[in-house]
Every structure is written in structure tokens, then in C-alpha cells.
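Okay, so here's the structure we're looking at.
Moving on to subunit A:
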Amino acid sequence: MSKPVAKKKAFRLLTQIPREELFAPGHGLCAGCTAGTIVRHLLKVAGKNTILVNATGCVEVSTSPYPYTSWKIPWLHLAFENASAAASGVEAAIKVLQRKGVIDPNKKINIIVLGGDGGTYDIGFQSLSGMLERGHNVMYVLYDNEAYMNTGIQRSGSTPQYAWTTTTPAGKVWRGERRPKKPIADIIAAHRIPYVATANPAYPLDMLNKFKRGLEVEGPSFVHVIQPCPTGWRFDPRYGIKVARLATETGMWINWELDHGEFDVTVPVARRKHVRHYLRMQGRFRHLTDEEIEEIQKWVDQEVERINKLVGRQVIGPVEE
Partner candidate 1 sequence: MAAKELPAWNELPAGAIIIEPGNSAERYTGDWRVFRPVIDQDKCIRCLLCWVYCPDSVFEIVDEPYVSSKGRKYKFTLKIDYYHCKGCGICVEECPVDAIDFVEEVK
Partner candidate 2 sequence: MRYEIRWHGRGGQGAVTAAMILANAAIYEGKYAQAFPEFGAERRGAPVRAYTKVSDKPIHSRSPILNPDIVVVLDPSLPKELYLEGLKENGLLLVNTKKTPEELKKSLGIDGKYTIYTVDATKIALDILGLPIVNTAMVGALVRVLPIVSIDSVAKAILETFSGRVGEKNVEAVRAAYDAVVGSDL
């Protein structure tokens, strides 16, 4: 993969964010659902010439209850597991219709898939892998709330270890989810696609720049966005962005990008907070003992060490409080 000329970050100030809202209010997402924040900015970056394919999930059902739609761009939903296959079909159609002159060949039409963690890590993984391997010019955006929230908080392949969900309750035998979160972005990166990134709505400019970069590369791109869910994570809706920010401040969530093979952390954290700040804000971790929290802290320390090695310098600092 040849590295194209490095682009200047397009968004440096909040005032540079387009004002036009292509995601209308009146949708049925929970009060304080940060998916609304993510989708608004995704569409601001993508603009009008965009077709979005949505996997079944919270965003899908909340934004398209007949006869109302929150979408001001063409939008397609088929099913849960096939959003990437559908996007492949849309991309192929646009490509051939442009070649035949039915659609203006000079008009760039962005094609985006939006999927939750269930539709990405689990049921939609096969079609996603197929789409990436075939090299379709599609950006996949994963909003990750770490469980099946649409059906009422059941665990998914994304649920982190020890998290409570309705299918991983904390009891005498189980301590919540029993397996660590699947490293989906690493698995996607192994497809050797041009661009993979992780983002956080608490860092909007970083997130916007990643959406922009994902759309401008030739071929598939993948942006994995953490999406705190007040309902499933059990916190007051007003703290959605605060929880998201703590995820990065504690090193539980690292904002990185892999652009044509070059890895970098885009939101360095000089002084890290202890993971308990993040965990203790959420009811889904309420049952955790101090020992279990320390265990999680150790995993995070290891992951931070790995990331720092990858970058070649200390981009994420030590725990200071």
C-alpha cells in the first residue's frame, strides 16, 4: 500500500464544523444517547452526496419509524447481518452506473455503513470481512455500546470482561461478562485496508478528522467509535460525554489510527487516571470488588505499554491518580 501525501487535519476548530444538520431531530434515541452525537457529525463530514446503509440496531429503529425519518440523505436498511453486503451492492451499482453515464461520473458519492457492535463484532462480521477483502470503496462506522442495547442489554462480542448485562448477570458464580472484549479494530486492521481508526465523541475534532480521512482514502475504511449508553451502562444521561472522556483519560479507550500501515495515537494522554474513575461511574460495573478493578487496571497498563511500543514513544502516560 502506498502512503498518499499526508493530509492536513481538516478540522482544527469547532467553528469549522459544518452547521448543516443532515440528521434531523425527533428521532427516538434515548435521551442522552451519544449515538445521536456521533451520527450528526458523521453526516456533517460526509455531506449530502452520501448514501448510508444501516445495520439493524438502536440507531436504525429509532430513526426510521414509518412515516418518519431522521435522515436527510439516502438511507437503506435491509437486515442485521448484511449491511456490508448491501453497501457492496450499492457501491457496485454506483460504480457501474457512473461508468455507463447514468450517474454523473464526476460526482463523488460517499458510501457509509453504520453498524452497532452486535451487527459488527457478531452477526455482521462475515459480510464485513467480505466487503473489506473485496476492497469496496466504503467507510464502515461502528458505534460501539458494548452490548445488544436494542433488544435490552444482552452481551455481545464487544462486552468487556466483568460488565453486567441481562445475559451476563453478576451472581455467585458469574462476575458479569466472562471474556475480554474482542479486539475488533485489530482484526479489521489485519485485512490490510487503507485506513482503520478508533474515535471518541468526547473528542469531536479528532472524530471528525477520522471520518473525513476514512471517506477520502481509496478503498475500504473503518472507524470504531466508543458510544456510552446511559441505559445499558447504567449512568445518568447527562454524563454520556463525561463517561466517554474518562474512557480515554483512563486508557480504557485509546484513540489511534492506522493510515496506510502507519500507526499513531491521535489523542495522547500525558497523565492517566485510574480506571476506577471510569468504572465507578457505571452501574454495569457496580458489583466489582477493588481487587477486580485492580485486575482491570493491570490489563489496561499492559495495553498501554503495547500501544506505546507500537508508536515508539510514550504517548499514553502513567497512572497519576
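We take it that a residue touches a chain if its C-beta (ideal position, glycine included) is under 8 Å from a C-beta of that chain, and two chains touch if they have at least 3 such contacts; residues count from 1.
A quick word on the picks: all candidates are chains of the complex that A comes from, given by their letters.
Quick caveat: nothing in here was measured; it's all calculated off a predicted structure.
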| item | value |
| --- | --- |
| Neighbour of subunit A by the touch rule, complex-wide, chosen among 1 or 2 | 1 |
| List of subunit A residues in touch with candidate 1 within their complex | 14-15, 17, 19, 21-29, 31-37, 40-41, 63-64, 66-73, 201, 204, 230, 236-242 |
